[in-house]
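Every protein chain except one is present and positioned as in the full complex.
Our next item is chain A:
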Amino acid sequence: MGTLLQLARWGLLGRSLSLVQTARSLHCGVSSWIHVKLPPEPKEVDRWTEKRALFGVYDNIGILGDFQVHPKDLITGPRWLQGWRGNELQRCIRKKQFVGHRMFDQDYKNLNKRIRFLYRRFNRTGKHR
């Protein structure tokens, strides 16, 4: 895996920074030791944080609450993806419709290039066109 420092940098040590990747040594012979590295200890995950304890609450707010709110209204994220699903071409087109007018110049050009490429790829090549 790596040294303790690398583990800490990759955020794998979790809360217990005092974890030491114990390396034991096997003595085989008068003066030769083999250092055996053990697998990293599993990080301790708290299953009862606020987020994990309340996951899924209000998912049935439609059926239990008179249908005024739909569970898709609870989704947080990019506005062009809230309560909608599509393949890559559809996502690019929808992003252009929603936020294309305020994207940065280079990102907008890349988005257009991607749409052009995907349109030609899906509609002009392959078995399904």
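The rule is simple: a residue touches a chain if its C-beta (ideal position, glycine included) is under 8 Å from a C-beta of that chain, and two chains touch if they have at least 3 such contacts; residues count from 1.
Here is the rule we use: contacts and distances are computed from a predicted model.
Q: The hidden chain: which UniProt name fits, "DNA replication licensing factor MCM4", "WD repeat-containing protein WRAP73 isoform X2", "TATA-box-binding protein" or "Large ribosomal subunit protein uL4m"?
A: "Large ribosomal subunit protein uL4m"
Q: Out of A:97, A:110 or A:123, point to the residue that touches the absent chain in the complete complex.
A: A:110
Q: With the missing chain put back, which residues of chain A would touch it? List them for me.
A: Those residues of chain A that touch the unshown chain are 48, 53-68, 70-72, 74-75, 77-78, 81-86, 88, 91-92, 95, 110, 113-114, 117.
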